[in-house]
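With one protein chain held back, the other chains of the complex are shown just where they sit.
Going by the order they are written in, the chains are A, B and C; count residues from 1 in each one.
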Amino acid sequence: MPRIEDCEVHLNQEVAEDHYRMVVHAPGIAGEARAGQFCMIEVQEGLYPFLRRPMSFERIYPDSLSILYKVEGKGTRMMSRFSPGQTISIQGPLGKPFPLDPHHDRHILVAGGIGVAPFPALAEAIIGTLGRTPEVILAARSENHLLCEDEFHEMGCTVHLATDDGSAGDKAFASEVLRRLNPGPGAMVYCCGPMVMMKATQRVCSDLGLPCLASLEAEMACGDGVCLGCVVPTVTDREAGSSVRVCHDGPVFDAGLIDWDGV
Amino acid sequence: MPRIEDCEVHLNQEVAEDHYRMVVHAPGIAGEARAGQFCMIEVQEGLYPFLRRPMSFERIYPDSLSILYKVEGKGTRMMSRFSPGQTISIQGPLGKPFPLDPHHDRHILVAGGIGVAPFPALAEAIIGTLGRTPEVILAARSENHLLCEDEFHEMGCTVHLATDDGSAGDKAFASEVLRRLNPGPGAMVYCCGPMVMMKATQRVCSDLGLPCLASLEAEMACGDGVCLGCVVPTVTDREAGSSVRVCHDGPVFDAGLIDWDGV
Amino acid sequence: MTEDTRTSKQPTLQINLGGLVMKNPVTVGSGTFAYGEEYHQYFDVSRLGAVTVKSLSLEPRPGNKPPRLVETPAGMLNAIGLQNVGLDAYLREKMPFLRAHGCTIIGNIYGHNPEEYAELARRLEAEGGADAIEANLSCPNVHDAKNARGCQLVAQDPALVRRYTETIRNATGLPLFVKLSPNVIDIAESALAAEAGGANAVSLVNTLTGMGIDPETRRPMLSNIVGGLSGPAIRPVAVKLVWDAARAIQIPIIGMGGICNASDAMQFILAGATAVAVGSYTFRQPDAAIRVIDGLEDYCARHHVERITQLVGGMQL
Partner (left out) sequence: MTEDTRTSKQPTLQINLGGLVMKNPVTVGSGTFAYGEEYHQYFDVSRLGAVTVKSLSLEPRPGNKPPRLVETPAGMLNAIGLQNVGLDAYLREKMPFLRAHGCTIIGNIYGHNPEEYAELARRLEAEGGADAIEANLSCPNVHDAKNARGCQLVAQDPALVRRYTETIRNATGLPLFVKLSPNVIDIAESALAAEAGGANAVSLVNTLTGMGIDPETRRPMLSNIVGGLSGPAIRPVAVKLVWDAARAIQIPIIGMGGICNASDAMQFILAGATAVAVGSYTFRQPDAAIRVIDGLEDYCARHHVERITQLVGGMQL
């Protein structure tokens, strides 16, 4: 069950330009959190910003959580100024975790930019729960935006790099790297990143006949499935305008369910 | 000329229950500030609270300022959490300083509660500029709300204490203490505190035939004389609804000018 | 002595809202609490004076395309478009939860015409789906903003308010509340029309119309362009409308618009609201409504007020 917890910031440091890693003491939330779920962080006391900010769990420790985030606007800029020792209010865990299916022999995590955020926790879960070591396709604009490479290496993962400008790894999109890998039928693909990137990854998976899970983003108010603000359209019953709530039905979805042209 | 300065907080500590002293590095403002003037402090980034908070100068140092404040509501509560090293935005100096008139041989500062805030700077100015040592009537609800007593003693001031509950000094109002002092015609009275206290002090002064300066408070938006939000009525031309702006025409006024029944 | 006895007794928060007895004056804004299940994870929802459910229509509604919401200074814009499960699914899947937990239910309804509203009220009453009806005549998000000029709500036309209210009134014996729009020149007119039509209370207010444009993409921030502004940003407007209506009508008022805490709620009560609803702020703080209840009890005790009803309209001039 989700809860609201006052959490002490242990660490909050820049890991790449405009990207930060924060570790907070959150025994209650951490005790229930699973990879793929997220939390809602109160950025500042008072009414500005008005809403909490959704953030995935990068790592889930026994008593604490790690959050990897990019400064996008006012809220994340304020977060970047949190200092160790400060107490912040966090609501979570929210949403559904990545399903962990033992029937797959190969697990491929496809990350675009800050979309890598939920994957260290996922890799750890796949290793710990399924006893498999996932591979990672790590894509970003350029070399210095490739995050978590060391973490994945430490976990024993093979990491394929790709950058838009060719400054590291292949000069290619993540989806193209996946296509070239051409994984066999036993593989499971997980993707998280910009919408266009996830859409392309889903196309590749459907071409290759692979299942694909995507972790989506949307502007959120409640994070709890209440406000119906965070919906994305699905392909089931398009006429009727069917949709799912990213916060409550996801954020992880079967990528084939999402109407990528409608988002 | 007033300016907006980014100031580093040197110190921000509780000096009595819900009362804090903050020292900030503000060479620009401090270089022009005079006792009785005030500044407007940005409490927090973003739009909540929307307006800056007016605060007197407790002490004016060559490069820094000391602010003595009471937690009254959301803004001052947030201020109480400022930590050393943090940078805050301060606008000032604003308003008119206490006039320093060499013709008086006795200077009596009458302070009620947090109204003492501008008086250490004033005492220092009277000592430094006029070469006189002021006396202080320090009144508060109870002993632990009597502020700055040590500071005044260090400056060599005689301090008369008064508390509502008699826990220290006389169990009396500040104005009564003043009446009992019965200062001769050469005295000048300065008062700052709750409206009722200043009104009573003005009454005593007018009975004793003494000049009285009062430092007023009002809710402020601009602090610069622009918005006309902070006015208080005056006795001149009551019919016409004449008023003065606390921020720009004051905050220090000849107490006889103010329509105390109208505020 | 009387002083002592008074403060030692618990103040009474119970109210009678146009025939609906509520154990305290605090409900939630329709659409900000779904049907109660989610927030039951955070607190016992039966502690609320009543649960007001998301607007129900006869058929399920898919709502508007995303993006449907955007944060604004001290508030938010939404253009959900009344997405809801529809009456049947509500009765089958949602209502049982609320009943099982002993909640008092305010059934908020939305129809395309007076008859649909009447049908919704009739069926909610017949099937025990609500203890009172709140007719939403003021949702700004069910129009095509591109082609509408101003916005065209039932609640903006007093004659229509009266006609809709009368039709619903004839369909149900349940207490009937009519939810009005802040986008009017004179709220007293709309409130009087609801009263004349037989409403037992009016709900003030729904969201203000507003919009946002992303300067970088130059596109509207909401797919429906225009949305409803809610949250603390609009509170001063809502308090004023409650005060205006309270001086004109005899029936009670449910006040809402930016309530975050008991002190905000007291503003509405002092302005003339008998009950209050906590809306958007629940998204920030799920148990906000419970804190309001506790805070009101506290307030009454501190101010030696035996019954909260003594404070309704108690602003001192």
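The criterion applied here is as follows: a residue touches a chain if its C-beta (ideal position, glycine included) is under 8 Å from a C-beta of that chain, and two chains touch if they have at least 3 such contacts.
Nothing here was measured: the structure is a model prediction, and the numbers come from that model.
> Based on the whole assembly, the unshown chain contacts which displayed chains?
Within the full complex, the chain left out of view touches A, B, C.
> Among C:34, C:51, C:229 or C:253, which one is in touch with the chain left out?
Candidates C:34, C:51, C:229 or C:253; residue touching the omitted chain: C:229.
> Taking the full complex into account, find the residue in B:7, B:22, B:123 or B:222 that is in contact with the omitted chain.
From the options B:7, B:22, B:123 or B:222, the contact with the absent chain belongs to B:222.
> Using the touch definition from the top, which of C:11, C:75, C:197 or C:279 touches the missing chain?
Touches the omitted chain: C:75.
> Can you list where chain B touches the absent chain?
Where chain B meets the chain not shown: residues 1-4, 42, 47-52, 91, 218-219, 221-233, 240-243, 248, 262-263.
> For the chain that got dropped from the picture, name the residues of chain C it touches.
Those residues of chain C that touch the unshown chain are 72-75, 77, 146, 149-151, 156, 183-189, 208-213, 215, 217-220, 225-227, 229, 231-237, 239-240, 243-244, 247-248, 258, 262-263, 266-267, 270-271, 299, 314-317.
> Name every residue on chain A in touch with the hidden partner chain.
Looking at chain A, the ones touching the missing chain are residues 47-48.
Basically, only the chains that are shown with their structure count from here on.
> Measuring from the mean of all protein Cα atoms shown, which chain centre lies nearest?
Chain nearest the overall C-alpha centroid, as shown: C.
> From chain B, which chain is the farthest off, judged by mean CA positions?
A
> Going by the touch criterion at the top, tell me which pair is linked by more C-beta contacts: A-C or B-C.
Higher contact count goes to A-C.
> Indicate the whole-number Å distance between the mean C-alpha point of chain A and the mean C-alpha point of chain B.
The mean C-alpha positions of chain A and chain B differ by 53 Å.
> Where the centres are mean C-alpha positions, what is the separation of chain B from chain C, in Å?
The mean C-alpha positions of chain B and chain C differ by 46 Å.
> Which positions in chain A touch two or more other chains at once?
Within chain A, residues 47-49 contact more than one other chain.
> Which positions in chain C are in touch with at least two other chains?
73-74 - these are the residues of chain C that touch more than one other chain.
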